[in-house]
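Yeah, one chain of the complex is gone here, protein chain that is, but the others are all in their spots.
Going in written order, the chains are labelled A and B, and every chain counts its residues from 1.
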Amino acid sequence: MSVATTTVPGHAGEHHGEHHPAGILRWLTTTNHKDIGTMYLTFALTMFFVGGAMILAVRAELWQPGLQLMKPEFFNQLIGIHALVMIFAALMPAATGFANWQIPLMIGAPDMALPRVNNWGFWLLPPAAILLTLPFTLALFGIGDGALATGWTFYAPLSVQGGLGVDFAIFAVHILGVSSILGSINIIVTIFNMRAPGMTMMKLPLFAWGWLITAFLLIATIPVLAGAVTMLLTDRHFGTHFFDAAGGGDPILFQHLFWFFGHPEVYILLLPVWGLMPHVLATFSRKPIYGYKAQVYGFIGIGVLSVIVWAHHFFTVGMPVPALIYFMFSTMAISLPLAVLFFCWIATMWKGAMSFETPMLFATGFIVLFGIAGLTGLVLADVAADAQYHHSYFVVAHFHYALFAGGIMGVMTGVYYWLPKWTGHMYDEKLGKWHFWLTVVSFNLTFIPQFFLGLAGMPRRIPDYALQFTEFNMISTVAAFILGLSQLLFAYNIWKCVKGGPKASDKVWEGAEGLEWQLPSPPPYHSWETQPVVK
Amino acid sequence: MTESMAAQPHSHHYHVPQPSLYPFILSGGMFTLALGFILKMNGFAPGPWVMLGGVGIILYVLFGWFGKVIGESQAGAYRDWEDKSFRYGMVWFIASEVAFFAAFFGALFYVRTISVPELGNMVSAHGTTLWPDFTGAWPSAGPKGAQFTPMGAWGIPALNTALLLSSGVTVTWAHWALLKNKRTQLNLGLAATVLLGATFLGFQAYEYYHAYHELGLTLGAGAYGATFYMLTGFHGFHVTLGAIMLTVILGRTLKGHFTPERHFAFEGVAWYWHFVDVVWLLLFVLVYWL
Partner (left out) sequence: MNANFTEAELAQRRTASRRMAWLIGAVVLAIYIIGFFFKRG
């Protein structure tokens, strides 16, 4: 077929109105970025509660020293699956949900570049979540001894010796990895190929920039994780010796491979949030974003540095001193571009006509609490100090300031900010404020004690502890339950907003800037079919 | 099309495909395959059957989904704008494959330069007498791995290098033909490429047989065996996929698909083939030769 046609035969049948199947089939088959974004976000919220319930059981066990509620094996399983669920099934899908909804709206694209692949990326998530959690159920029927019990890091040799649950987790990670790669490819292609005419890369919204760097990091590191767990699988079942010194391998090799992925992963979780933050801060300060270029270069700098610092997660494993020094200084170097971002966020608010609607409350709360994550990270990056803090509750507190206050609260910022655009209704502002204050207060009450527990020497991932740690653990447990219950307000507020509420205007927020605010709230099923022109 | 459209680089709407059930079924197939594999490895009888079911579902989707895309392509649904998306997509997919192989090359680097020498150095460095006779020289199966003879570079592996390099030439020759619309040369070039790829795989199968039965070189042969088989094995798997894709492309050129202007599928597969080629060169140097 070599006819060069000017009229286009394949034109018919595309983008004409909303003739998608109804009911459940609509969601199974959809190629629409808004539908897929909604599915990602709903899935993320659901898994947020699943992972939350797991860790509340853990906190209940830690209410007192001694074993109260569960066997140590089950305790270990809950901790590991909690982390995997929160990272891979809550935070990452939430960020991808944002990308799906917002990137096309913000860059003036008719949809994501590869819509069917987009649908596939989402529908890989539920099977993976089932694989992660199925071993709990199987154990009830006497099959296997439960889920992965190594913590989320899969360290060999424990994971080589573990039961059925390790295999389930390995394949869950494989499928999650495929999903992430597909999502990343789609986002990169969309940003490169679908921007509105006139939108140069240096006019790209920062949210899209944050996601672009995220996607590159995913493509560079997720396959390494896939390789690592594949080696684990062959060590377990096919007689290889990757992580076995008797055959010339080394358990520490696993740590290198895992953290080559694992450290960039923490930036994968945060870059989308850093991308959305300046939009929110600018909106509610009624000022333009300060330091657009500096932030773009900051993202790129952090992305590059993040893949060369991985060994700070195992300083104590026994490395040559030059390696320790290198990994210490390269890790500390990340705080420089990070400080640039902090500076830009604060400078965006400087002398602004600020107002504190819920998204802005979360954004400012994010800056303060995430700052604590960065500062305690610097403490851990000090090789000598880390010998004391490694594998203690100090680390747990550090990364919860990063991942809950930085990641989850960042996602909440985005949800409150964009929900009126997506649903066409305003959420309940009063409820939102309650949610914010309950969350910040109980979050700090949960994790500040853990800094002190860690400094005093309480190890992580152990269900029992010495008597002198009791009071702080009790505070932490009570606060954790308040924190968990407060999130029901969040779910209820979203539900209420989807169902109805005061009509949101197109622009929603007085100070909002950007293409997405030119569309109606909610935007039509197909938006920007004719692309806007950016000057 | 309104007047203002003149200012735009795209003269048409982007092709957003109709709703499709294929991705959902494919996810189900992958789940089934994974579940079956887990069951099989842990000795549950239904395992292989569950796996078979998963493979069946996946094959059904591959035929259906690719068939649909080919149909859309033939109907002219894809023009420059969509074509570019596919190209970018393929490039970043190949990038992710590079990272996957990097993990195994990284493991090879680690065992060769860190863990094996360290194990050979236990007495002087750590004063331990565990495995005092182990010297840590490469190739190595470690202190306790099965004894083996390593695979030489200048027999089959060198021949395979020649085969894959020539296949890179033939696929480029086919591409030139496609650009000049010389259909016979195009078909011949593709057929030659597939043939060279298949011969490569045949030799590799023979090499594995030889290694297992005469050299004692097995998956269990310590650090060498593990890295050797995982690297060459995943590479061989990729050659297999590439050869299958080339066969599909050959089928399509025989049917008269592709024009000098519009032939993304051909190019995507050719890129993939070159990628597999480059990985082999690294393998040849780092696994077989040095």
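By our rule, a contact is a pair of C-beta atoms (placed from the backbone, for glycine too) under 8 Å apart; a residue touches a chain by one contact, two chains touch by 3 or more.
Note that the coordinates shown come from a computational prediction; the quantities given were computed from them, not determined experimentally.
Shown chains touched by the hidden chain across the complete assembly: A. Note on the undisplayed chain: of the listed residues A:Glu357, A:Asp386 or A:Glu516, the one touching it is A:Glu357. Among the residues A:Met426, A:Val440, A:Met458 or A:Leu515, only A:Met426 touches the chain that is left out of the figure. Summarising the interface, chain A meets the missing chain with residues 285-286, 349-355, 357, 426, 429, 505, 508-510.
The rule is simple: only the chains that are shown with their structure count from here on.
Averaging C-alpha coordinates per chain places the centre of chain A 30 Å away from that of chain B.
By the touch rule above, chain A contacts chain B in their complex via residues 1-2, 4-5, 8-11, 13-15, 20-21, 25-26, 28-32, 109-111, 113-117, 119-120, 123-124, 126-127, 130-131, 144, 164, 167-168, 171, 174-175, 178, 181, 184-186, 188-189, 192-194, 197, 219-224, 226-228, 230-231, 234, 236-242, 244-250, 252-253, 256-257, 260, 526, 529-531, 533. By the touch rule above, chain B contacts chain A in their complex via residues 2, 4-5, 7-10, 12-24, 26-28, 30-31, 34-35, 37-38, 41-42, 65, 72, 74-79, 81, 84-85, 88-89, 92-93, 95-97, 99-100, 102-104, 106-107, 110-111, 114-116, 118-119, 140-145, 181, 218-226, 229-230, 256-257, 259-261.
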